[in-house]
Each structure stands twice: as C-alpha cells, then as structure tokens.
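Apart from one protein chain that is not included, each protein chain of the complex appears where it belongs.
Here the chain labels run A, B and C in written order, and each chain numbers its own residues starting at 1.
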Amino acid sequence: MIYYATSILLILIGMYAVLVKKNLIKIVIGLSIVDNGIHLLLIAIGYVKDGTAPIFSKPGLQASQMVDPVPQALVLTAIVIGLAVTAVALSLIIRLYDHHKTLNINKIRKLKW
Amino acid sequence: MRKVIAILLLFIIGYYSLDVLLKIPFGESAGGVGKHYLESTIKETGAVNSVTAIVVSYRGFDTLGEVTVLFLAATGLGAILYDKKAKKRALQNASVIVKTSSKIIYPLIALLGAYVFVHGHLTPGGGFQGGAIIATGVLLMFISYRSFETNHKALSIIESLAGMTFVTIGFAGLIYGTSFLQNILPFGIPGELFSAGIIPLIYIAVGFKVGAELTALLDNLLKTIK
Amino acid sequence: MNWLTIVVVILSIVLIIAAVFAVYQKDLLLAVIGTSAVSVVLSVLFYILQAPDVALTEAAIGVALTTIIFVITIKKTKRFEE
Partner (left out) sequence: MSPVHFIAIPLFAAFLIPLAGKVSKELVKIIPGLVLLYLSFVSVTLFPIGTHHPVVEIIAGFKPPFGITLYYGAIAAFLTTLITLIGFVIWLYSYKFIIREPIEKYYMLFMMLITGSTGIVLTGDIFNLFVFFEITSIAAYSLTAFLRDRDGAEAAFKYLLIGSFASTFFLLAIAIIYANVHTLNLADIAVKIQDVPVTTRLFVLILFLIGLGIESEMFPLNGWAPDAYSQAPSPVGAVFGGIVVKAAVYSLMRIIFLMFNSHDVLHFLLVMGIITMLIAEMSAMKQQQIKRMLAFSSIGQMGLVIIAFGIGTEPSVRAAMFQMFNHALIKSLLFFSAGYLVFHSGSKKISALDGLGHDKPITSFFFAFGALAIIGLPPFSGFWSKLYILLSIADAGLMVPVVLILISSIIEAVYYLRVVSRLYFYKEEATDVRRTPVSGLIAMGILTVVILLVGFYPNLILNWMTPAAADLLNKASYIKFGLF
C-alpha cells in the first residue's frame, strides 16, 4: 500500500512542477519525476508478497513464489523511453537558450499558456 | 492563481487514482500472462532470467521499438543540435591522477558492460544496461582527456550494423521459422552461456547499439554551441 | 511490522523529500542532484521489490546517464532559476 501512495505522490509532485514551474529545466525534471513515479507504481503492481526475483538462478525456485515479471519488462522499456524523451527535451532547451538567452518560460513568447 | 488551479487539479487526480489503486490487491501472486511466462520461460525460451525472456523473446517487438526510440533520440538530438562547424568540447583537462586512473578504469568499465550484456539471459542486466555502462565509461574518458575523440564514422557504422542485425534476426525468424523474431536457434542447456537461442545474439546487438548511440548522444551534447 | 517495512517507509519518505527538494531548489545543479537521489532510492526500492533487472537499469540510466545529460545542459545554459 505504501508503494502506491508513494508513487502517486511522486507523480503529483512531478506534475506540479510541470504545471507551475517557470524554468524549462525544472519542467523536464518534473517530467522525469512523473516517469519515476509510474515506474514505481508498475513494479509495485507486480510485487508478490515474500516473492523472489523472477530468475531461475538456482534449482528449487518455485514459479508461484516469484514476482510478476511483466511489469518489470515494461518498466525496462519505459525507462529507456524516458531517457530518450529527456534527451530530446534537453537538446531543445539548449536550442531555445541559444536563441533567447533565458530559461524562463514567460519570456519565451510561444510557450506561455 | 495558477498554483491554486494546479493543486486543485492534482488533488482530484490524486484522489481518483488512489481510489482506483486501492481496489487492486497488493502482493498477490502473479496471474494472467505473468503466471504463464513464469511457468514456461525455460521451456519456451531457454532463458533462466524470465524478465530477459519477456523483454527479448515474448515481447521482443517492444525491444525493437525501444532500440528505435533510442536511435531516434540520438538522431533527433543530432538534427536539433546540428552545426556546420564542428565544435570542441569545452571541458578542462583533468589532473594526472584522474587521467591515469581513468585510463585504467575505462577498459574495465567497458569489459563490465560487455559482461552485463552477454550474460543478460542468465543474470540481471542485458543490452540496455550494458550499453549504458559502456557509455558511462566513454564519458569518463571525455571528462579526463580534452583530446579524447570517438571515431564518429565507426560509431555510426556500429549503430547501423547493430540495428540492421536486429531486424535481420527478426526476418530470419520469418524465413526459417513461422514468425518475425522467432527463436529459431536451439535453446541449449538453460543456465549456460551459450543457451537461449537468439536471446544473447539480440542482446549483444542491442548492447553494441545502445553503447554506440549513447556515446554519440553524449558527444553531440558536449560539443554543441558555446 | 517487520524491519523491512520500516526500511521501506523510511526510503519512501526520503524519496518524497528528495523529489520536493528537486522541485523547489533554485540552484538547478542541486535540483538535478535531487532527482538523481530520487533515482538512487528508487533503485533500492526496486531491489527490495525483487526487480534486480529494473534496479540495475535505473542505476545505469536513471542515476548515471540522465543526471549527466542534465548536468551538461545546465552547464550549457544557466545554473540558477530566476
């Protein structure tokens, strides 16, 4: 239960940063926090009480006593996608800074909302 | 004003998502597809690590997409930060101690990365993790040596070839088996290095590709403007 | 309540504090360190949740690479939030 609460809190904190913060890099930080929250949520969904990691590394491990591997596989993919989006976002920020010499969203005409 | 609206909105989202999540039982044993994967990983894929089996075999198509996403990020970053005049990195030369130690550590990091992606089907880790580790090693060299240059041509060739290898393995499955990305090689004995059919092959390709991509990405970021 | 639960509770609190710190800190470099702290704690939590693969990925990508590209960007732009 605590995992669910933590992950939702993380998502909300990240979203708050995206919605309220004026600094471009802060907004991207917010996005990555949201991503982290969802990853935690997914892993928590797959957790099995007293389960073991889904690797048959030694004999005698029971499949029924293992945590669900699917969310883990999804999170692996999602982490890489998050990195890709962050990289593109940051490169855009470098471009924007080059043009505007500021990271403040209010001083960049089109980004006001 | 904006803050108030944002907080209100977030409160609503938070309330409803908690409400929905509390209905999900926590910690119960895996059901549905997860259960099936756990029970038949070894039989159907020959891999010991069922996360790897899912990532590379059951949901191998996602991984192809994932590789594409990284490739896309490297390409997009290159396009966005493109500059006719190649710039030098603006980092200072590090001290002798850092230089010497990074020279020693760098091959070890690369080796660790390679180990991680070769053993993806046996231990935690795999192509993405291994590739990321290798890229961090190269970054260490970037930081310590001002003049350390990666061979761009070689990097982009590795990137391309590794990507094409992945797709080709996929088509081989279609040609020699029945479906795209099908595991057509023998599984061998589960738990050994040479087992699990195409899984290690794919992870090696992914490892090379991710390593090259992330290196190119870092190099691009470090070199542009200012 | 066993010891693992207590560890998890403490880690969760650290996680939230690090996230809030990352959002509120005016110095972007420190804020990025806050996000990487979030990633470190997450990676430990993933390990506790029996997901070593994800923990390794989060450590390699979330902690190392994401932080590095943030730091590079901050170096190329501005360090302090206005």
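We adopt the following convention: contacts are C-beta pairs under 8 Å (C-beta built on N, C-alpha and C of every residue); 3 or more make two chains touch, one makes a residue touch a chain.
Just so it is clear, the structure is predicted and the values come from calculations on it, not from any experiment.
In the entire assembly, the chain absent from the figure touches the shown chains A, B. Screening A:9, A:29, A:48 or A:70 for touch with the missing chain picks out A:70.
Check A:13, A:34 or A:48 against the missing chain and you find that the one touching it is A:34. The omitted chain makes contact with subunit B at the following residues, 16-17, 19-21, 23-24, 30-37, 44, 57-62, 64-66, 68-69, 71-73, 75-80, 82, 84, 153, 156-157, 159-161, 163-164, 167-168, 170-171, 173-174, 177-183.
One chain of the complex is left out; on subunit A, the residues touching it are 11, 18, 24, 27, 31, 34-35, 38, 41-42, 45, 68, 70-71, 74, 77-78, 81, 84-85, 88-89, 92-93, 95-96, 99-100, 108-111, 113.
What we mean here is this: only the chains that are shown with their structure count from here on.
Centroids built from CA atoms put subunit C at 19 Å from subunit B.
Put simply, the C-alpha centre of subunit A and that of subunit C have 10 angstrom between them. The set of subunit A residues touching two or more other chains comprises 3, 5, 9, 16, 44, 46-48, 51, 53-55, 66-67, 72, 76, 80, 83, 87, 90, 94.
Touching two or more other chains at once are residues 51-54, 57, 61, 65, 69, 72-73, 76 of subunit C. By the touch criterion given at the top, residues 2-3, 5-6, 9-10, 13-14, 16-17, 21-23, 25-26, 28-30, 32-33, 36, 39-40, 43-44, 46-48, 51-55, 66-67, 72, 75-76, 79-80, 82-83, 86-87, 90, 93-94, 97, 102-104 of subunit A touch subunit C in their complex. Against subunit C, the residues of subunit B that register as touching in their complex are 49, 51-52, 116, 124-126, 128-129, 132-133, 135-136, 139, 214, 217-218, 221-222, 224-226.
In the complex of the two chains, the subunit A residues touching subunit B come out as 1, 3-5, 8-9, 11-12, 15-16, 19-20, 41, 44-49, 51, 53-57, 63-73, 76-77, 80-81, 83-85, 87-88, 90-92, 94-95, 98.
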